[in-house]
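This report refers to the structure that appears directly beneath it.
For this depiction, one protein chain was excluded, whereas all remaining protein chains were kept in their positions.
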Amino acid sequence: MRPSGRTSSQIRPITITRGFTKHAEGSVLIEFGETKVICTASANEGVPRFMKGKGEGWITAEYGMLPRSTHTRCDREAARGKQGGRTLEIQRLIGRALRAAVDLKALGENTITLDCDVIQADGGTRTASITGACVALVDALAHMRSKGILKTNPLKHMIAAISVGVYKGQVIADLEYLEDSDAETDMNVVMAENGKLIEVQGTAEGEPYSFEEMQEMMEYARLALKEIFDIQKAALA
Amino acid sequence: MRPSGRTSSQIRPITITRGFTKHAEGSVLIEFGETKVICTASANEGVPRFMKGKGEGWITAEYGMLPRSTHTRCDREAARGKQGGRTLEIQRLIGRALRAAVDLKALGENTITLDCDVIQADGGTRTASITGACVALVDALAHMRSKGILKTNPLKHMIAAISVGVYKGQVIADLEYLEDSDAETDMNVVMAENGKLIEVQGTAEGEPYSFEEMQEMMEYARLALKEIFDIQKAALA
Amino acid sequence: MRPSGRTSSQIRPITITRGFTKHAEGSVLIEFGETKVICTASANEGVPRFMKGKGEGWITAEYGMLPRSTHTRCDREAARGKQGGRTLEIQRLIGRALRAAVDLKALGENTITLDCDVIQADGGTRTASITGACVALVDALAHMRSKGILKTNPLKHMIAAISVGVYKGQVIADLEYLEDSDAETDMNVVMAENGKLIEVQGTAEGEPYSFEEMQEMMEYARLALKEIFDIQKAALA
Amino acid sequence: MRPSGRTSSQIRPITITRGFTKHAEGSVLIEFGETKVICTASANEGVPRFMKGKGEGWITAEYGMLPRSTHTRCDREAARGKQGGRTLEIQRLIGRALRAAVDLKALGENTITLDCDVIQADGGTRTASITGACVALVDALAHMRSKGILKTNPLKHMIAAISVGVYKGQVIADLEYLEDSDAETDMNVVMAENGKLIEVQGTAEGEPYSFEEMQEMMEYARLALKEIFDIQKAALA
Amino acid sequence: MRPSGRTSSQIRPITITRGFTKHAEGSVLIEFGETKVICTASANEGVPRFMKGKGEGWITAEYGMLPRSTHTRCDREAARGKQGGRTLEIQRLIGRALRAAVDLKALGENTITLDCDVIQADGGTRTASITGACVALVDALAHMRSKGILKTNPLKHMIAAISVGVYKGQVIADLEYLEDSDAETDMNVVMAENGKLIEVQGTAEGEPYSFEEMQEMMEYARLALKEIFDIQKAALA
Partner (left out) sequence: MRPSGRTSSQIRPITITRGFTKHAEGSVLIEFGETKVICTASANEGVPRFMKGKGEGWITAEYGMLPRSTHTRCDREAARGKQGGRTLEIQRLIGRALRAAVDLKALGENTITLDCDVIQADGGTRTASITGACVALVDALAHMRSKGILKTNPLKHMIAAISVGVYKGQVIADLEYLEDSDAETDMNVVMAENGKLIEVQGTAEGEPYSFEEMQEMMEYARLALKEIFDIQKAALA
């Protein structure tokens, strides 16, 4: 039933390449099948104004797509002069998710910026971004500890994300573009490695969905994320 | 336990005033306790460029807060020169939710713009906006039918929204500002009157939440929304 | 002759509702007939950079119209990304007018921001804004004195505003939309309660006007403003 | 009493240089004493969207100051990314004033843009702009007639403008910068050559002004403008 | 003398990977040593407004750097709301250079957009961009011919670019970041494969340079570009 021939719960091959670019404290190329995102973590001293004087750190994220990461070229947001609503929504989600992975007190007055730049899009760019950014974050934290900036590891738990949905009446995991653009429901789930939830966003694109479908989607997400946490761990080993 | 003395599942008094301003095809003042939002529905011929030639209509939404709707004055977005990420996120949510209420084919090539302007904020402005906008939409559709613009009623079902959350370890419904700013988890649920889901957005602000808490929040939302659909119906009677 | 049947010098019913929203130090709903404006006064410590170190305070104003306050929906300025020339012109006028009401030295290094948001427009929104903002200002000053922020009352005198004009060859007061859009001349007069002038802006929309017409308009304004000062006083009693 | 030794009603020497730059249909350098403004009139076929199909023309204006036209360098508005409120207010005034000089029907579906660029500022830039722009407009209309674009002269009457004010308790005409920055009241008067009024804008910068002072200012303006109309005529002879 | 131990005329290893991303008509990853740029060519029907009706095509370029392509993170231009002067200057250069490679008449009314996105910067990003974009352009033209959009090959000649400069008093080729940030003179040369010049931009960052140094730099550029044209050809073979 799925264009790729995958079973309903089967996720795409995921590869995580650490040290993808040389300047960033953490730099990861993450691939969910044909979706490819460069996630870098940049560590800087100091925090934004609204956090000053609390003795806590800050994690923030920015997201972008190269204009031709998509089937037809989309506008360059820098040239248009503003980031669109979808971009802002995604980067707010990434930032929130990663903040939930870290003990901000233990981070001290430092800021880590996660840049997620999609170089090829085929569905699931935001979940790939979150999953890859967490690995880049771990590398940046290790770098900060090696420099003596941090004394303890502020990471509370790994986090990862997956999309699930209802497609042709069937719950599926890890939607690729062809499925995503045609799905009745699209749900993104961000989870901590202890199995607890950080963010759930489920949207009926066409018909509303039932509580039963929601539960099935959650179950698919739980299974997929178990796999993904293993892939993250293997990459960090 | 709640600052207002409400029980955990108790929502605030909701009032819906139709015909609140005189120019709009639909105009509603909705109050969820101290949260007050003016929702207007403006009907116009034609559709945006990306919808042209499909023979379908379009529903879109814009959201704003008066600068002093909040405890301390917030910047006027028009003066700052752009809408913030939170504003864009909320107005995208409102638009998506209301589009799910309408058969766009039956709407013909007409656009309805829902403006949700918060004049006083005390938590739950997005859920109040969606709930009020649906009533304004119904009035605008009736107006269009009375003018002969529409031959049938494009409304598929009423929709409404409520926030639920985990506050001091306890699931509660319809968070007011004091609760919202202190909650561990905040979840917004948009539902159709047939009990199916249109949008679920659950965010761990502090600690991640369990699947069990999620189910309990969903149950609270289901109960609250049953009440709210009755209030909408009474207002439209 | 007038669409409403009013006599040439007759103003519309004016109502002033204090304490309209709960967060602002001063909050007024002012209605000039069908024109309705929410005026809030927000008091803050400190002054803008260009006023620092003078030991004086600052009064500023911002003006906006809800998109559907008008007959046909107008663009939301926050979405367009800038305030239009008309908006800037009006908020500069409101700010100047209210500064003329206050002894800035007695205000100390505090700023009061007057937000005038039109929820329904039917002509005369700028004069209603000024008249309502002055009442909101008085409430904010009283609040500041009750908090011990101010020791004396910085108010020098009440101010109020009215529009007058030449319509179908006849001088009239307090133009509503139908008259305003068709008037030959439109003049806005801001006056202090001692009868002295703060601002006069008279514009020939069609034919130029004579000195005699100008004097007659000024006389109509003087009479109307006498009434309006009484309405302000009654509201503040 | 005046810094320049002028009598209270005495205006500065005014010179009008036509054909100041070579590309524009009308190009004037106008000098009010040390205030120097380049006014060009550019004629183009067609009208803005909101005027289309009415068979009428349009007159619009833009105003700017070179960054170092003032005592201390002011920001370049193009670099800051927006025109300030003062600029928008002035260019709206110039546009309105010049539209009042022309029979838009006789102009046909043509647009004339008046650019007023201040190269040296010493008070009265907006009144110099209006006065100079009218001469540039006359030249552009003559150019259009010579090209056969216009069959009749759409000019209804010359217009001109002057500032008057109350300075150290005394009414004066044509304020230069030192007076303007210190005046109690500042009033700009735009008049048609038949003595009728197009725009009056009087602002109390400090103390409110009386009706008597207003009348005296109007009288000063009338006298000054009589002289200025003669200077315009001489320049056009 | 050079940080890398290269001889003065030695360029870095250059690798060109075609088909780097899957959606674009032409997609190239080009590496000049540690400088890595993704160059995509997107073909679209139609031309910008100013080219309409001439029967000619258009080539344009956009340039960007990922925020952490550099040593310290630079602002994301999309978030700042505008492209900086350096970015605009570079993308104008790339567009001009590539237009010189193509017979716009033979391209018909089609537009090719070249996006050059730097994922890792180590000096010479603009010359790498031009060199890579030309290969992506060739692939896009081939794609258009295979689709029957083009009947002939509009390519007039390959183009390529290299930086040369004066560093510690010595002329060198292909400056890397350490050299670039310290060079007395920096010159970028764009050449056609027939040895003629398309663009020369030489800037004294510190001391002015002599005519003799200029000639020596031009000679270094000529030699380096001969090599680079071979690398392009090999990549396209």
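Note that the chains take the letters A, B, C, D and E in the order they are written out, and that residue 1 is the start of every chain.
The criterion applied here is as follows: contacts are C-beta pairs under 8 Å (C-beta built on N, C-alpha and C of every residue); 3 or more make two chains touch, one makes a residue touch a chain.
Just so we're clear, the structure is a prediction, and the values are computed from it rather than from any experiment.
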Omitted chain's touching partners, listed by label
D, E
Full-complex touch with the removed chain, picking from C:Arg2, C:Arg18, C:Lys82 or C:Arg222, is C:Lys82
Among D:Thr113, D:Ser129 or D:Gln201, which residue is in touch with the absent chain?
D:Thr113
Mind pulling the chain D residues that touch the left-out chain?
21-24, 27, 34, 36, 38, 40, 42, 44, 62, 64, 66-71, 73, 76-79, 81-83, 87, 113, 115, 117, 119-121
If the hidden chain were put back, which residues of chain E would touch it?
82, 85-86, 88-89, 91-92, 96, 100, 187, 191-192, 194-204, 207-211, 214-215, 218, 222
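Basically, only the chains that are shown with their structure count from here on.
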Between chain A and chain E, tell me the centre distance in angstrom, where each centre is the average of that chain's C-alpha atoms.
33
In whole angstrom, what separates the CA-based centres of chain B and chain E?
50
Between chain A and chain D, what distance separates the C-alpha centroids? Give it in angstrom.
58
Multi-chain contacts in chain C, i.e. residues touching at least two other chains, fall at 81-82
Which chains are in touch, pair by pair?
A-B, A-E, B-C, C-D
